[in-house]
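Excluded from the complex is one protein chain; the other protein chains are retained at their positions.
Order as written gives the chain letters A and B; numbering starts at 1 within each chain.
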Amino acid sequence: MQLVSVDVGGTFTDIVSVEDGVIHTTKVPTDLVDSARGVLKGADEVGVRDALVFNHASTAGLNALLTRNLPKVGLITTIGQRDILDIGSNIRPHEAIADPRWRRSFGDANRPLVPRYLRRTVPERMKADGSVFLPLDEDAARREIRVLGRCNVEGVAIGLLNAWTNGVHEQRLAELVREELGDIPVVMSHAVSPVAPEYPRISTTVIDAMMKVIYGDYSGRLQNGLSERGFTGSLNFGDCAAMLAPVETAMDRPSRVVFSGPAAGTTASAHFGRLIGRGNLICVDVGGTSTDVSIVLDGQPIINTSLELEPDMVVTTLSNEIASVGAGGGSLITVGPGGEIQVGPGSAGADPGPACYGRGGVQPTMTDAAVLMGILSPENFLGGKATLDYAAAVRAFESLDTPLSFEQRVQDAFRIGLHNIAEGIVDIVIRNGVDPREFSLVIFGAGGPMLIPSLLDMVKVREAVIPPHPGLFSAIGLLSSDMVFMESQSLMIPLDESAVYAIDAVFEKLEQKVRDEIGSNSSVAKFVRTFDARMAGQAFETAFIDAPDGDIGTRQIEEMVAKFHAVYEQRAGNKFESMPVEAVTFRVQAVVEMPKAEFGAVPRRTEGTPQPIGDLELKYLRDGEKRTGNRFERDDLLDGDVIHGPAVVHERLSTTFVPAGFVLQVGSLGEFVIELEAKK
Amino acid sequence: MIIDESTDRIRNLTEREFEAEYGASRYTCNVLANRSRFVAGHMSTNIVTRAFSPIISLNMDYVCAVVGPPELDYPLVGMNQGNFIFLGSLATGVRKTVEEFGVDRLAPGDLLVSNDPYRVGNHVNDACFIRPVFHGGRIVSFTVIRAHMLDIGGIIPGGFSLFKKNVYENGLVVPPMRIFEKGEPVKEVLRLFLDNGRFAATLLPDFFTINSSCALGDEQIQESVERYGLDAWLGAMRYSLDSSAEAMRRALQTLPDGEYEGEDVLDTDGADSEEIYRFHVTVIKKGKRVEVDLSGSSRQARTSLNATPLDAQTSAALGLKVLLDPQTPFTSGTYRNIDLVIPPGTISSAMPDASTHFYWEVQAALVNALINALAEPLGSRAIGGLYGSTNLHTGSGMTPDGRPWFSAAELEAQFGGWGATDAGDADGHTGTFTLNQRLTPTEEIERRVPVLLTAREYIPDTGGPGKYRGGSGFRKDSLFLADGDHWLMPLHFRFPSGFGVNGGKAGRVGGSWFFENQDPDKPECEYRLVGATDTDGVVVSGVVDENGALDENGEFAFFARVPYWTENKGSTLRWITNGGGGWGDPFEREIEAVIRDVRDGYVTILGALRDYGVVVVGDPDEDPEGLTIDEAATAAARA
Partner (left out) sequence: MAYDRPTELLVNQERVPAKGKCPECSEEQLFSYPVLSEGGWFKVVKCRHCLASLKRESDPVGQITIFSATI
């Protein structure tokens, strides 16, 4: 049985093929011109003739959004509401709060997604209860649509006020667009995201319309290309929560898959955690520029109902909650005004990269610090495929303008960078109200194993786990999850007996919609109902509360209320059972189980001890820290091996650093479990 | 006494000198200075994800801070990046509260509270919570939260009335008291708050959340002291303060020596239209020292349009930071070289028993006056003026089917245009520098309040013209579906707020109107949707001609000529906000940018010629991409 996943990133495309527990990973440069061609190139790398599934993710849409290399899409909205997309939710990001030069990144004064002249308004108005206050003026609407036609828009988003309560005006407008402009992508807000309030819904609608244009006939080309290569399995997309959707379903609502890369890492962790018997995880994915932190609770990733692509640029779709900390392997080391060392948020990026890569970088980075400290060894880097320029790293640190000694610079840089990441981890732990002592850090991303084990004691977690293939672990996420079909609908209703019929009706409607989407698979699907709700007077919702199956009666509603209070207490630490509860959004998901990646067992060591491949000499440590130890090769290690720090373990795409005072133990799937020595 | 004035003393310290001075290495001080800010950030994460009141959880009307111990004189060393309205009150307010209560009476797990503006600044709704952090029997820090209490009693629900004449009409004043003792709630003090405020059920959980957030900060500070030692913790605080002072001094070096005057003006205090309120700011800058003198400012108001000196200190420091150094973190060291001279009894330094409920309006005007004062010396670094007032609205009444309705601070015009800068055009819908709040979504308002928000759209030719354009003014229309009474508090429609800089022009001044429904028996479907250019409303505030249309040579209409506005269902409340100031000579604006503005409806064809000297040809509405430039006519117009 072969499973294949391809993750098309901005620079590299990661390809993973799993066959009978053997994981084969590879990387090719991304095809920036034709994203489908890039994916097919990935397919060629591993062969797909016998593949059961081909799961993939692409950042083509996301990159188009972030670079504003966007198709021309028009927005039709309610009279008087032309500027919803310029205003957003009005909040300034923290770093800009006192900055007079700040402008909203997607505002008209900066880089709007839809310039104001393509945002057209039509006389019509729905009230909050779904009744019509002002009927749609079709003649005026046609005039506005023709203006969009004159401007040659490639797609149209329709987002009217209160449309989630009544979509008839949006439907009629969609018909008029088709009549006037022919067969171009048209997206209606009440269909793509039938939830309040207006800004996130309309933002999602616009982004969905743009993704439709960008991906265009993508699925067709991809499917044909794969068929030509003999592929007969199922072709799926990973979404923002790394759940899978058949490519047609994904392309029907492409806003769902706009940001799938980081989510996959969390899902891969959850899957791997299940295999090694750990349900509570803090996932730490170290990239070049930043570190993504997310949480898996009782085996399930924590999920948000929306996602920010830039500050306040919102897509309403389920997504794994991920916090990004501005420190990674390529983070630049600079000097603050008092002569102190600072790390990030600037980054050397992929080009030129750290100074030690010898590609013209002159500013020091975290990776350069690791080279100077002796953690990364110039001979063993990337399995010997690449060399590191030690002298360039030295020059980079020497160039810093500070009274600190050379030794102090390197030592401070490494530790300050770790502190920044540790504070980011602490913050997401507080946000989710979990106790880190019951959690394992799962460390991945090429730079993760080199940096993160050292901060184990700062964040007070149980242990750190480094899975096999940490450099490509995220890509395994697409082979770690199930196929999920879903629909949701806002319905704001107090949870008391008066709500019985309305809730029944909304679940029934949603389930029917989901069934229609799944088609023949619906018999094997497991249906899951959830709802989002809040207490009276509360301004935010508690999401993903389980709802009972079957008919909803008074008893079931009582059950929902009780469930709400229990979940609220679990997440917020307080319980207010006397407060009335109001439901806000209802959701139905149908889960179709998919085959998942297996990790081959590593043989247990029966005799001897792991043999080092060389000596380790560390520099620039704190006084009194042990500086000498051994270097190992990951492939040489067996189940049950124990290595005391300081030590370094090399593998093809990353390097694990076990500091003094820590101990590494190899598990049955080849994972490293690192703990404080004192705890053993 | 001579204050240290160097701008690079810390950088030039050798490692040995540094340790001798601060009791720890540069690295440790750096880590711990960051730690104070992170702790404040973690406390903020805790409160914002758990608070009940929308004003905390959504509008983020709170601040979390770490304040140093008495032996360091209660300095502010770390705060989260939220609203800046509380800045000035933190250090001095904490000292006042703790000293009055008695440092010696404090025990681990205590939480003090006080909300008296004359002790801790701001207004009575902004309660100040203080938890001492003990280590080895000694206070090593305080964790502090200031948070807006949804209601604290007083003459109007929520408290947002301009017309409160004194502190007694404000609501409950709480002197320094212990609201938690050794971690346990002091029930009688909680009852004092709950029995005096409306919405008690929403308030109660917030007290517990605030206590748990302060406790979280306490725990994290103790961990750091444990790990690095008390000397390092205290030394890092001094380092943090000295760093801020140096950063401000460095920033001040870029301002030429001199005496600079600037002003902003609020229309009235709401008591009558005779007395205009002036915010006069003189910035005297000599070397690395600065005096910000508010002499020549108006006396205190008769209403709640007042602030305390601590609030004025917020504006002085924030204004200088916005102009000269927006990025480095704020501590009380930032004030070190800034002396605020503020005569007693001004609108920014009101004396008891005046009410300071609308202190944020005073703060915004002060920041605008300071920006105005430094426009000349800063040259190309100057920034245009902002939109002025937050124009609050409170309304209540009965729906046609007999249910009461209430709405506060959502059908106002709280946001507006910023001034342009050397970075380019400005946004048209943003908060003041002191505030950073979420816009309540229309669909959320319309579910609760019998109203339709029928317009929130930019108006052409309102942003201050310039090489870079100021933020546009916008029109916000609310059509009421029920009878009601409306309290309106527009404070900046008499004079422009968005002054231009560096050759830029001022943004247009707005106003406020009611378009009344004279026939209350009309069915809803016949209610009038007021047109964008209609002018037949009753002017609430603004400088208008005899027909009620904006006219800079017209008369000022005084909004408080009636105590509140009683309106039939079917009436529309209209706001037009002030445009932000332009930056640079508008005739130097790139022609492409002018065409784009005409295409996008930010500038009309007429405005392009008048304000920018650019002759645009075509129909921007029907054929936006078909616009062209008459180059010869443009060259002539710009000559």
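The rule is simple: a contact is a pair of C-beta atoms (placed from the backbone, for glycine too) under 8 Å apart; a residue touches a chain by one contact, two chains touch by 3 or more.
Remember, it's a predicted structure, so these values are computed and weren't measured experimentally.
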item: Visible chains in contact with the missing one; value: B
item: Among B:G183, B:G258, B:G287 or B:G626, the residue in touch with the chain that has been omitted; value: B:G287
item: Sole residue of B:A20, B:I155, B:M351 or B:V617 that reaches the chain not shown, by the stated touch rule; value: B:M351
item: On chain B, residues whose C-beta touches the chain left out of the figure; value: 1-3, 73, 75, 91-92, 95-96, 99-100, 116, 118-119, 175, 241, 245, 275, 278, 280, 284, 286-287, 289-291, 293-300, 302, 309-310, 312-313, 332-336, 338-346, 349, 351-354
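One rule holds in what follows: only the chains that are shown with their structure count from here on.
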item: Between chain B and chain A, distance of the C-alpha-averaged centres to the nearest whole Å; value: 34
item: Footprint of chain B on chain A - complex, ascending; value: 79-84, 86-87, 89-92, 94-95, 97-101, 103-104, 107-110, 115-118, 123, 125, 127-128, 133-134, 147, 150-151, 161-162, 164, 196-199, 336-341, 402-405, 408, 411-412, 415-416, 419-420, 423, 426-427, 430-431, 433, 492, 535, 537-540, 572-574, 576, 579
item: Parts of chain B lying in touch with chain A, wherever the complex brings them together; value: 8, 10-15, 26-27, 29-31, 34, 38, 41-42, 45-46, 49-50, 52-54, 57-58, 80-82, 84, 199, 201-202, 205, 208-209, 212, 216, 239, 243, 246-247, 250, 318, 321-323, 326-328, 383, 415, 418-419, 421-431, 433, 436-439, 441-444, 446-447, 452-458, 469, 471, 474, 477, 524-525, 529, 596, 599-602, 620-626
